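Below you'll find the structure, written out as structure tokens, and then a few comments.
The complex appears here without one of its protein chains, the remainder shown in place.
Chain naming follows the written order as A, B and C, and within any one chain the residues start at number 1.
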């Protein structure tokens, strides 16, 4: 594990693990980490014990981690079903799952199949300047669906998948809220 | 009134005051101001109307006042029965009283007579280093009653009035909390 | 002379100007739109007047209301900052007509330089080299522009005649796509400047964007304060500026030659006050006049850091009719300065603007660090104005020291509540090409991405895994506790007082 040197004061020297520890499987970029939480100050990751000191700073979603003496600070916040971790100027998206639940889910047939439908949501509040597509039109990846003005910039919202435009819910000139659905691509 | 120029867009030009305004008498340094609150944006002080725009900033006890165009910002917080106003690097202590109540109180005989007793409270957390006085001892204004160590400084807490030391409640070496009563002077 | 200045702007530049006025002992007047009631410029000014709804066309672009505020408050001068009314000759003229000093150039200079086509013709006559393009009156029709395009050659740029800052600008690679792009550019120009006219300009390949800061007083003295390297852009928006330029570097001869030309260009329009001459420079050190910005620039602080000249104070002194306090020989570049523009935008999602209430800021401080900002913890970033929320500027004895200092300052900077492009700047500071000073105006868009920049960096995924797991674990535990409490607690009223206590 890069960036962490395991010194002799970890768990390795003799302490016993209690029976009721929590185990998590945390996935970042398709890499799975098995994290076992022993107590407030001790964890085991992928079999290696670490001494941790973990606190939120100043009542903000900013967390300070001291792990085997190394000091890290990150912004950690949930977004959809992931955790966004902004650490040393780099963003990691982590999925944290209870190991037991994850196993059960896997046994039940794995992930739900992704639906083919895409709902274009306004990434920020703004005004609809143009809708260069119409209902039923075929679009390719990268085609502009809506032009939204916000912060004096005209932002082109593009299709992330090919498909057919469906259910256009806004008109040119409309003011829209953040996350408001604008149209769908089937 | 210094610092405020009354321009023509105040209340003077024709608006009528409603019947149910609140009137306050606000005292700073023995000077009384009669402040009448007409509505959200209009007040009358000592007979002169002003246009005001008043907001707390960023959810803090910091307030922004725009009065006839002049912009002021102050920290305003209650302390005991007064309001502390830190404005342009200067601290004002204001007593705000409902005009009606103040009149009633005045009719009932004015202020309560100040009691002759002084309770020395710890101005901050710290450790008692020395108590150079003892129960029953006569002290003069300025005599050191307790030496309290805090922030590496030894702070001499002095008698604000002459009298007799009474009820010493702490011992040398004690850790004390802020506002804890240490002793009294009768 | 005036002793009260109205600042006809908002955000960091309004704060910057108020600071300069205060340090000169001048009274300040702010103007604000609906959403800006609690903005920093309103909090810092001596007086503040509401001028209308949040959209800038109803507030910060309402010259009439602003002049009315100046008269009401007795302000003898107006500083326009950048953007909004800064380059509107009619507004500058309206100020003069009302007997108010406009802290900027004469209306005629703004007009001459403001219409890019006229500007190019003017400096061209003065012997300054310009980039090939449509040099007419600027009001060309789509048909005329399409006709000229072939003779200029592709790739070329469509640019807004009244514009600046990349708005209304489009890159054209062939004739087929040009009609659609013309339409888009005109629409954006119309929205941004109220003027849909555009012109064409040849794209110089591998070009550097290098500009010279000019100061000119009313007594005929014109000097330059050296160059700024502004090649690092995305969608024609500058993201990082530095001075000296690592391209010009030790080539004092080139610096002097470009500086002389810049002074000549300013003189060609009888320029007074602070301005900037922008050049495109090709690999062979040929340079072409691009445009003149007849106002204070966003990136002026880097020049201040290396020359020690306070440009805004100098603007005000010039407007008061004073002589320049410096001659060309007094100006030396000492050390190196870099500015990163901190924008409220998400570098991980196509730099989409991000809005919301800033819940927390930790500002980088210490030696050699300067921050110019208009936001604070508790302030709401709204979609009405541009996304620049802060400028982080560092100085170092050498470029290497400045880069290392910028790295630590970026690492220290915490802004919560909105997304910012800080991670983008952090990756840029790690880029070998940036460190070597080897980049052109296309570098960010074509040869730099967060993803590839992250390759080869220490991978802290294990740490991120630990941290996200611990946060998730705590959340799970906390909700378990809440459920237990609910089961135990029979009195709902106790709950309320507990909440109250927790929030105190």
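Details
Just so we're on the same page, contacts are C-beta pairs under 8 Å (C-beta built on N, C-alpha and C of every residue); 3 or more make two chains touch, one makes a residue touch a chain.
A quick note: this is a predicted structure, and the numbers were derived from the prediction, not measured.
Although it is left out of the displayed model, the omitted chain contacts the following shown chains in the full complex: A, B, C. Contact with the undisplayed chain is limited, among C:196, C:301, C:383 or C:423, to C:301.
Remark: the omitted chain is touched by one listed residue; of A:66, A:95, A:127 or A:144 this is A:66. Although one chain is not drawn, the whole complex shows that of C:71, C:219, C:235 or C:334 it is C:334 that touches it. Residues of chain A in touch with the missing chain: 7, 53, 55, 57-60, 64, 66, 69-71, 73. Residues 15-16, 19-20, 22-25, 44, 301, 304, 308, 310, 334-335, 360-363, 365-373, 376-378, 397, 401, 404-405, 407-408, 411-412, 492-493, 495-496, 499-500, 503 of chain C touch the missing chain (whole complex, contact as defined above). Where chain B meets the chain that is not shown, the touching residues are 1-4, 22, 24, 26, 28-29, 31, 33, 35, 37, 43, 45, 50, 52, 54, 58, 60-63, 65, 67, 72, 74-76, 83, 85-92, 94, 96, 98, 123-126, 129-130, 149-155, 178.
Methods note: only the chains that are shown with their structure count from here on.
Our note on geometry: chain A versus chain B, Cα centroid distance of 50 Å, whole angstroms. Chain B and chain C have Cα centroids separated by 45 Å. Chain centres here are Cα averages; for chain A and chain C they lie 32 Å apart. Shared interface positions of chain A, defined as residues touching 2 or more other chains, are absent.
Among the residues of chain C, none is in touch with two or more other chains.
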